[in-house]
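Apart from one protein chain that is not included, each protein chain of the complex appears where it belongs.
Which chain is which? They are A and B, in the order written, and residues in each are numbered from 1.
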Amino acid sequence: MVTLGDLATRFGVEIRGDPSIELRRVASLESARPGDLTFVAQPKYLARLPQCRASAVIVSPKFADRAPSHLALVLAADPYLLYAKAAQWLHPEPEVVPGVHPSAVVLGEVDPSCTIGPNAVVEAGARIGARTVIGAGSVIGANSSVGSDCRIAANVTIYPGCVIGARVRIHSGAVIGADGFGFAWDGEEERWVKIPQIGRVLIGDDVEIGANTSIDRGALEDTVIEDGVILDNQIQIGHNCHVGAYTAMAGCVGVGGSTRIGRRCRLGGQVGIAGHVEICDDVTIMAGSGVMKSITKPGVYGAGIPLQPYEEWRRNFAYLRHLDAMAERIRRLEKRLAELADED
Amino acid sequence: MVTLGDLATRFGVEIRGDPSIELRRVASLESARPGDLTFVAQPKYLARLPQCRASAVIVSPKFADRAPSHLALVLAADPYLLYAKAAQWLHPEPEVVPGVHPSAVVLGEVDPSCTIGPNAVVEAGARIGARTVIGAGSVIGANSSVGSDCRIAANVTIYPGCVIGARVRIHSGAVIGADGFGFAWDGEEERWVKIPQIGRVLIGDDVEIGANTSIDRGALEDTVIEDGVILDNQIQIGHNCHVGAYTAMAGCVGVGGSTRIGRRCRLGGQVGIAGHVEICDDVTIMAGSGVMKSITKPGVYGAGIPLQPYEEWRRNFAYLRHLDAMAERIRRLEKRLAELADED
Partner (left out) sequence: MVTLGDLATRFGVEIRGDPSIELRRVASLESARPGDLTFVAQPKYLARLPQCRASAVIVSPKFADRAPSHLALVLAADPYLLYAKAAQWLHPEPEVVPGVHPSAVVLGEVDPSCTIGPNAVVEAGARIGARTVIGAGSVIGANSSVGSDCRIAANVTIYPGCVIGARVRIHSGAVIGADGFGFAWDGEEERWVKIPQIGRVLIGDDVEIGANTSIDRGALEDTVIEDGVILDNQIQIGHNCHVGAYTAMAGCVGVGGSTRIGRRCRLGGQVGIAGHVEICDDVTIMAGSGVMKSITKPGVYGAGIPLQPYEEWRRNFAYLRHLDAMAERIRRLEKRLAELADED
């Protein structure tokens, strides 16, 4: 248990209220009870504060005066960021006991401080860094390396020869380093000829990779995920891609092979990016958009169709197949109208 | 083996034909042979009945007179539903022998009637209900609970602290309870700060979860999947979502975090739903549509672009970037025409 005063000291923030108030956990505005710390990230939620039962609320100094007097306040320019840091502090990772479960198969080199779960497999030549946890049933391929302080959840697969940095978190079902989708069409024999995928996957430090996400190994060069990238679930990253540091991708994004994405980009859910394109730094792409060409200018981009009641959609979208005809009719109208005006 | 008469008795339906006819399995209209039970769910398939070799056909009483006389009939107002029930009856689950395979690692509490497959892992504090089957290689996280009569296939992952109801079926590769995608951007240090995901996943009774589907745990509150929900493969459900009872989602749907979906909704394949929206009960959304706003009225909704031959698509879709210009030209034409008419 910590106090409000401890929080102020640790994060160097101003508080309003009794510094001896005890804080046990973080909670949402609605569910918070005494002992809880909560936050208001957007002004629209200020209206809920009178009913709030939390022991303290993180709020922007701009809105501090609008908070009711029964609540202790923590003032932070970015309440959501302070909430994230405070939550990490109040809810530390569960402690793990170092050791290799007797059912695990360890043929590689594992630091004595590691935790290797039941039925996990560390293949020959693989190396696992200090304090890293490998979950039950996960397989670390031959000659791969996983850095220190990583959390590899259960049933993760890392193919041979991949390199994972420090403090990386990989969720269950994720597959790192499967073969890229590289085939040449043999027109004579009418069949696909597989191209060996001899590159690796290189993942930087502080990366998070979601459940059931796949990152393919390179064909000739390596697939690279730079430091601090965060990937949600069910994402597909093709071979030879390069994802710049601190880029974030929401769930179900698909990125074609050999595409280069800049730093600090943000891709919404189900975004699709074609292969062999380049996205510059600081690009945001709205959910569901398809990106077929390179983007050279930072900014926000979108595509996508507004949802409609089915009957309206059907009426409207019939015209989508005839936009060129509509445009042609407008051109003809403009011409006729000009002629008519001239005739007058 | 059962007879047509047994079927009539069990499901309380009328038959036309010899009650002693033996039924061994269900089959499609085309492939059915003697001993098979088949069905006609839509009138357009009635034309195929003369060639049908099944021993009996489930058909709506409305169309019974259009069936050829060589076929025994089972009359049901909803032939597809009766077929489902009859198929369950004729094709019961393969019997499973209770017991824990010696290669499994069981640290939690397992009912003696359970079947725990080879190399499965039940972590400490986890509890598995009566007659539940845990497939080979599956991992049930610490302090999770799985209800009675569940079928957890091979290589499923359930994270710690999740709660699964009774008669739930989870297919291989599914991941329940991975961390939600919660990060705060630290503008000063230019990096993402992870927000601990301390909620759980709560799954009701009679839920089916498809292969490689992911359901994230809540950030602060729980992610909830109510009774009778059916989820196809490759679906992503973000943290804090609430999915109402008997809602169905087809493959590859993605649902952003904190979204609330009502009861009896039906989402087509590859539908994407933004985070923080609400969909009321009884909403159907057509395949491929993106939902960016809340839906407050039951009904059928769609978006999406009709497929075209590539050359037509290219011509047409050039205008999509210029709809505002087209509208402006129409406005100008209307104005000019009104002026012209006035001049006359």
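One rule holds in what follows: contacts are C-beta pairs under 8 Å (C-beta built on N, C-alpha and C of every residue); 3 or more make two chains touch, one makes a residue touch a chain.
From a predicted model like this one, the values you see are computed outputs, not experimental measurements.
Annotation: of B:14, B:111, B:190 or B:334, B:334 touches the absent chain (contact as defined above).
In the complete assembly, the contact with the undisplayed chain comes from B:250, out of B:122, B:162, B:250 or B:273. For the chain missing from the display, the contacting residue among A:21, A:52, A:116 or A:139 is A:139, taking the whole complex into account.
Interface residues of chain B with the unshown chain, by the touch rule above, are 25-28, 31, 78, 80-81, 83-85, 87-88, 91, 101, 103, 117-119, 135-137, 153-155, 169, 171-173, 206, 208, 210-212, 228, 230, 232-234, 246, 248, 250-252, 264, 269-270, 287-288, 304-310, 313-314, 317, 320-324, 326-327, 330, 333-334, 337, 340-341, 344.
Not every partner is drawn; the one left out touches chain A at residues 103, 105, 107, 119, 121, 123, 137, 139, 141, 155, 157, 159, 173-175, 178-179, 181-187, 190-196, 198, 212, 214, 216, 220-221, 234, 236, 238, 252, 254, 256, 270, 272, 274, 285-286, 289-293, 295, 299-306, 308, 312, 315-320, 323, 326, 329-330, 333, 336-337, 340, 343.
We adopt the following convention: only the chains that are shown with their structure count from here on.
Chain A maps onto chain B through a rotation of 120 degrees [Cα fit, steps of 5, range 0 to 180]. Centroids built from CA atoms put chain B at 25 Å from chain A.
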